[in-house]
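Here the complex is missing one protein chain, while the rest keep their positions.
Let's turn to chain A:
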Amino acid sequence: MEIPVLAWQGLVILAVFGITLLIATYSTYAERVVAAFLQDRVGPDRAGPYGLLQPLADAVKLFTKEEFFPSGANRWLFVFGPCLAMTTALMASAVIPFGNTLIFGNGTEIRLQAIEVNIGMLYVFGVVSLGVYGIMIGGWASNNKFSLLGAVRAAAQAVSYELAMGMALVALLMVTGTLSLREIALQQYNGLWNIVYQPLGFIIFIVCAFAETNRTPFDLPECETELVGGYHTEYSSMKMGLYLFAEYINVFVASAVMSTLYFGGFSFPGEHLLYDVLLKSQGELFAHNTVTILGTITLFAKIFFFIFFFMWVRWTLPRFRYDQLMRLGWTMLFPIAIVNILLTGAFILFFGK
């Protein structure tokens, strides 16, 4: 009985890994299409129907480009940088609950989540923070002033915004009382979505998520106009591709985390009603599995909306200046996050959630 469950769980892990990569791949395509649409263009439409093979063409292009090592670069670290960026980006999606459980006829119950850990949110936080090492190492090893400046900026930015992000999260944890992403999702499945309790926290979180993923308006580490290409100035071929790819995986993970933490994860309106109707007509097994599958679809819809939101913002807002970035992080987001904690605490104290 033990082995089939483990095998199923292994399958889920592989599926999560594959889906993460697939979504990141098509994010590159979606980014270009969204950018084009927002600028009254049509975007790539030549490779395959609607240009759907464009990511494949991009990958072939990147793989066939020359592997370039700048003189004076630390070769080992130069290769290690993009690898680390990619690895940490991929690791984060492991704890995200993509759905409730599926139950089979023989009583086997599998969770639609690669790994369930009771400190899931801390794990995501830690792994995503490690991602900045990939950028720092890459920028340092390039032996290039622009790369180093980009890396320094990335580090400073990560430190500044992780604080506010963590503070926003603390307020959320006071409401939920758990760090497990699955528990948080289930609480919202049974009650109201956390956005109702934590609107201010969500705004802080999403702004910090933009900064953490190095997306516009916080893409100072790679701003072309000031730093050539920032930390990946010296990178070419697939090492460059890995950096770009890691960014899209981070966007996917950030979207998934935001959907899970604030927008109910795999819960959707009317699920209990649907469950009751199906329970009466089809039986418990069918009802449970149907609601789970619909929930997974809902979660992906939420994730795709957030990915679109990331791109929408990127092609709307200009980049912050460096001093503006720091001022926003330290003098606005950080105090607001602390006030948010106090407010949440007062609320819990006086109204009992």
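Note that a contact is a pair of C-beta atoms (placed from the backbone, for glycine too) under 8 Å apart; a residue touches a chain by one contact, two chains touch by 3 or more; residues count from 1.
One rule holds in what follows: contacts and distances are computed from a predicted model.
Chemist: With one chain of the assembly withheld, which option in "Outer membrane lipid asymmetry maintenance protein MlaD", "Dehydrogenase", "NADH-quinone oxidoreductase subunit I" or "Branched-chain amino acid ABC transporter permease" matches that chain's UniProt protein name?
Modeler: Of "Outer membrane lipid asymmetry maintenance protein MlaD", "Dehydrogenase", "NADH-quinone oxidoreductase subunit I" or "Branched-chain amino acid ABC transporter permease", the absent chain's UniProt record names it "NADH-quinone oxidoreductase subunit I".
Chemist: One chain isn't shown here. Among A:57, A:103, A:175 or A:313, which residue touches it?
Modeler: Of the listed residues, the one touching the omitted chain is A:313.
Chemist: Mind pulling the chain A residues that touch the left-out chain?
Modeler: Per the touch rule, chain A residues meeting the hidden chain are 34, 37-42, 45, 203, 312-313, 315-317, 328.
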